[in-house]
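Before I ask anything, here is the structure I am working with.
Excluded from the complex is one protein chain; the other protein chains are retained at their positions.
As written, the chains take the letters A, B and C, and residue 1 is the first residue of each chain.
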Amino acid sequence: MNNASKTIRDPIHGDIKLEGLFLELIEAPEIQRLYDIKQLGFAHLVFPGAHHTRLEHSLGVYYMASKAADQLNLYKDEKEIITCAAFLHDIGHGPFSHTLEHILRDSLNADHIDLTEKLIFGEHSIFSKEEKEFIDSPSVFEILNKHNIDKKEISNIIRGGTDKKKYLGQLLTSPVDVDQIDYLIRDSYYTGVAYGMIDVDRFLQTLTINNNQLAVSKKGVGVLENILMARNLMYSSVYFHKTVRIAELMLAKAIEKIERSNPFDFFKMTDAEIINDLKSRERFQYEIATRLKFRKLFKQAFTKSKSTFDKNSNEILKKLENLKFRREKEREFEEELNIPSGHLIIDVPSYELLKAEPRIKQTDFPIVDQDKIKKLNDFTPVAEAIKLRDIPDWVLMIVTDEKYKEIVSKNAENILFG
Amino acid sequence: MNNASKTIRDPIHGDIKLEGLFLELIEAPEIQRLYDIKQLGFAHLVFPGAHHTRLEHSLGVYYMASKAADQLNLYKDEKEIITCAAFLHDIGHGPFSHTLEHILRDSLNADHIDLTEKLIFGEHSIFSKEEKEFIDSPSVFEILNKHNIDKKEISNIIRGGTDKKKYLGQLLTSPVDVDQIDYLIRDSYYTGVAYGMIDVDRFLQTLTINNNQLAVSKKGVGVLENILMARNLMYSSVYFHKTVRIAELMLAKAIEKIERSNPFDFFKMTDAEIINDLKSRERFQYEIATRLKFRKLFKQAFTKSKSTFDKNSNEILKKLENLKFRREKEREFEEELNIPSGHLIIDVPSYELLKAEPRIKQTDFPIVDQDKIKKLNDFTPVAEAIKLRDIPDWVLMIVTDEKYKEIVSKNAENILFG
Amino acid sequence: MNNASKTIRDPIHGDIKLEGLFLELIEAPEIQRLYDIKQLGFAHLVFPGAHHTRLEHSLGVYYMASKAADQLNLYKDEKEIITCAAFLHDIGHGPFSHTLEHILRDSLNADHIDLTEKLIFGEHSIFSKEEKEFIDSPSVFEILNKHNIDKKEISNIIRGGTDKKKYLGQLLTSPVDVDQIDYLIRDSYYTGVAYGMIDVDRFLQTLTINNNQLAVSKKGVGVLENILMARNLMYSSVYFHKTVRIAELMLAKAIEKIERSNPFDFFKMTDAEIINDLKSRERFQYEIATRLKFRKLFKQAFTKSKSTFDKNSNEILKKLENLKFRREKEREFEEELNIPSGHLIIDVPSYELLKAEPRIKQTDFPIVDQDKIKKLNDFTPVAEAIKLRDIPDWVLMIVTDEKYKEIVSKNAENILFG
Partner (left out) sequence: MNNASKTIRDPIHGDIKLEGLFLELIEAPEIQRLYDIKQLGFAHLVFPGAHHTRLEHSLGVYYMASKAADQLNLYKDEKEIITCAAFLHDIGHGPFSHTLEHILRDSLNADHIDLTEKLIFGEHSIFSKEEKEFIDSPSVFEILNKHNIDKKEISNIIRGGTDKKKYLGQLLTSPVDVDQIDYLIRDSYYTGVAYGMIDVDRFLQTLTINNNQLAVSKKGVGVLENILMARNLMYSSVYFHKTVRIAELMLAKAIEKIERSNPFDFFKMTDAEIINDLKSRERFQYEIATRLKFRKLFKQAFTKSKSTFDKNSNEILKKLENLKFRREKEREFEEELNIPSGHLIIDVPSYELLKAEPRIKQTDFPIVDQDKIKKLNDFTPVAEAIKLRDIPDWVLMIVTDEKYKEIVSKNAENILFG
């Protein structure tokens, strides 16, 4: 069994070979569950090809970490730990990936990385107890123990690394890393939106370690600009596509309205299980689940872009970033305009975007030029400009059922700022 | 609203533009449901990229039919009817596409085309009655009526056409057609298996109508060989991959064991709904659903390839093609070897393959050479050879839970043929 | 003959169909000659796949102009004139495309567009008189006359258009146009450098005409940024790759040193003919031709980047932009360091870059937002930043034979600025 290996065909990277530890990890229930977590939540409602899952992405990040490790001539144990962290970095993702994460954050002050960590340390089980009876595959925690993998180190790397070997954490989590490169290329491939097509070979080839830090040589300046631009364009055209966003807001609203003891209960579900769970709840949850199934989405009734804000509205905008205040305002709308509960949602995306992907505002990266470390900004004005670019193009949006669209549209300014 | 149009990005064909009738059809619940029917059933368990759905395929076939109509200079009304049939041809597919079709066939002597027809004629509703309350989008039947589309003609074309305009039916269903070309390319793209990459432009360019029949010019001989070979290779390496097959057999077994009044009840479910339904049933169904979720599949305990059959075993093989006899044999195994009910499955794939895709054994196509109609076989020996090629490489297989693998392996020959 | 058509397979755009006028133009000697003019001069010395020619590019621009015309619903005669201009826009290119253009400019104050115009108006013949005897294909001039095409209009469009129908000229020549899009995609494909992969469908789809001007809708902002970034990255990594540049400088030097009456004599040559011509000249020309054949290039002995210039050196840099002054300096180097004539070249690329591709510093484009015309810069800070990005990364370079590299390196600062 020691010599066994398995090859998995990936449309992005070609054949990905798994051996030893990774042959066991691929069978772990935490990994297998990722087959049922769509990488891009509801993006398939706009880009019908986007049904790809966290499983493929995890394989892809594993593969890229392995290539980067070879390029950097990492030691065997360094390569093992970084590829292992890469493979496991997303096992804590809840249904529909980032869609529901703010609920976790607001109720428990936790995010998917915290869940990932708990799974790695065996503090949680991915199974319901009924499922457990039929599945005897060892968990990630058990496999890591069996192979004497340093779980603390894995967890550190997933969080961006510790001082000792900064480059390991940076490979997986920094302004430009293999996680982002894999998802940009992969999301491009499955959506058919070409922006994310990145010159991976060039990135890997210019990658280097300097003074315990990950960096690229001067030849890599162009590819970094390329990656930053690709990321930004994918955010504005795919990840924060308005229709996709509306579906996400609807799901989140339906979940929020459920009284529940433990948010982990729904976080370990799959996409399909949470939709099914909704159908067994109250009428509102049933409605949302059915609407999502048949793509009968809420419509945008009001949007406000950045340039239209004055001092007063800006202050209110700040308050609206607070979830509680936002929910109160929604109730105000519902009462004044006679809209059934849950059928109007206020969206203030900027705060959530930053929480979901803090790397979007990180556009610098170390450049090695004649053995000196410089910054990307020393070489190009483009990186800084990308940081200033707006995503998405609305700052405030209200969505509601089609039949309330007109009345909301008329009264929004007044109720919000009046 | 008449001038409205919508563009959908498809990774295969690029931008697909929808107008008029098709703008309404894309919102129909029968079409929207296809978002939740995977094109290749359980293929993603082996090819992790293969999560694409019947919705994308339906759009793709619509697009290709439209390109072919332009190439053939069809009249406007012909183009409307063929593209409409192309768009709707798969709406009757049950969960996991072909996986459960034999159940329909065995219990009702019906297949997904019959269901498609019933939906077109409004004899069925895709909704449960609870869902209906929340979705007011018109059904396919209502939309076709509104636009005065000849539903009988649509249905005829989906079934392969009538004598009057043979070429219309042949565009969609014949040894080589736009349905197959779209799925070959699309399945190649999402699985990453290159075999299905076909020269579509060349096919379209050589397409012609001769004497009321679809044909290609002599220049198209190579592309036809290419398509036939691609189809055959995709069948043996993807569609009939052993592991994919095992997952399908498990699901079918779990469904079969449910007592139920109307098979349409589960046929209108989505992939996720049927898995969820299983979890609410008996212990056996719960087990299968859980195993499929965590990819804890039955293992192959016994296979027999063509060359090893003698007269006696051949006769028994013939009998095993009958579902009832096969199920009896399974019970015999279970009783003799003390295996819990449902945990052993006998597979005789050839018969089902032919039912699911009769076109696999059709390898001829009309060729126009200097205004005379000839046959593909007049130009190349390859087409005939492809027909004789075996798919899959087993003729008989027994799968079971890993713990019974050895005992089944030892006793199979004896119980089957002894 | 009127119904005839011909389909040409292009790896970028697929099948390109030619009919009528274009069937005749493709046979014209001015077009056929483009088979022998490499699109990227000497880029194949660094990117071995880059052997593609102006002929394919001309077909591609024709094809894209035709798609854009359909998208914009142009009138039939507008479509004819813009596709015709697109097809012909590069017929005046000399050997190795832009490589030798500065010679034309310096000696005749003309460029390849002037030559294109002369060919369109029949003021020049592409043949030598010996060739003429064997080729009776009509010239572009004759074909345009036969079809009553307005040659003045063609020439205007190639120059960027006139006031009457600005959008026609802008389609072909403006900050973002089909000429650039085709070459970016095509050069990406043949070099294997991914930067130029642009979302063409999205560009075409958002294209519109507003107030007689070409513009894109707000949805096209991202794709414009994508194109501008792609262009800039292709310039710095491919078109102004240092090694490619050195080969170009060597060829230009060899040509310059020839006494000749009429620069058009060598401008109508093909790549191969000019290399061959060099072999029949003096020893220096023979040497350069042989070195280029076996890639025995001059080496970079000295470079100076922007940040290292002070007031004095900056003044000298300004003077060095003048070709005559540069050549004098070269002679000074040769004499002082005992280098044979022609074996040292000073490169000040910025001026030439701007002459060869003035569009590189044009990064704005009209955006239609709710029927108002705005500027790209109103929507994104990236376009402006791209304009400020440096290409190439040297401001001043000296190249010479390997054996003089060291001595030049030591004395360069002194001879130049001392």
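In the analysis below, a contact is a pair of C-beta atoms (placed from the backbone, for glycine too) under 8 Å apart; a residue touches a chain by one contact, two chains touch by 3 or more.
Please read all numbers here as calculations on a predicted model, not as lab measurements.
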Contact set of the excluded chain (shown chains only): A, B, C
Omitted-chain contact residue, chosen from C:Leu25, C:Leu59, C:Leu171 or C:Leu184: C:Leu59
Which of C:Ile135, C:Leu354, C:Ile373 or C:Leu388 contacts the chain that the document leaves out: C:Ile135
For chain A, the residues touching the chain missing from this view: 7, 9, 14-15, 201-202, 205
Where the missing chain touches chain B, by residue: 193-195, 197-199, 202, 222, 225-226, 229, 233, 236-237, 380-382, 384-386, 388-390
Residues belonging to chain C that touch the chain removed from view: 8-12, 14, 27, 29, 32-33, 35-36, 44-45, 47-49, 51-53, 55-56, 59, 130-131, 134-135, 137, 189-193, 270-273, 275-276, 286-287, 290-291, 293-296
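What we mean here is this: only the chains that are shown with their structure count from here on.
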Chain of greatest Cα-centre distance to chain B: C
Centroid spacing, where centroids are CA-atom means, of chain A and chain B in whole angstrom: 34
Shared-contact residues (touching 2 or more other chains) in chain A: 193
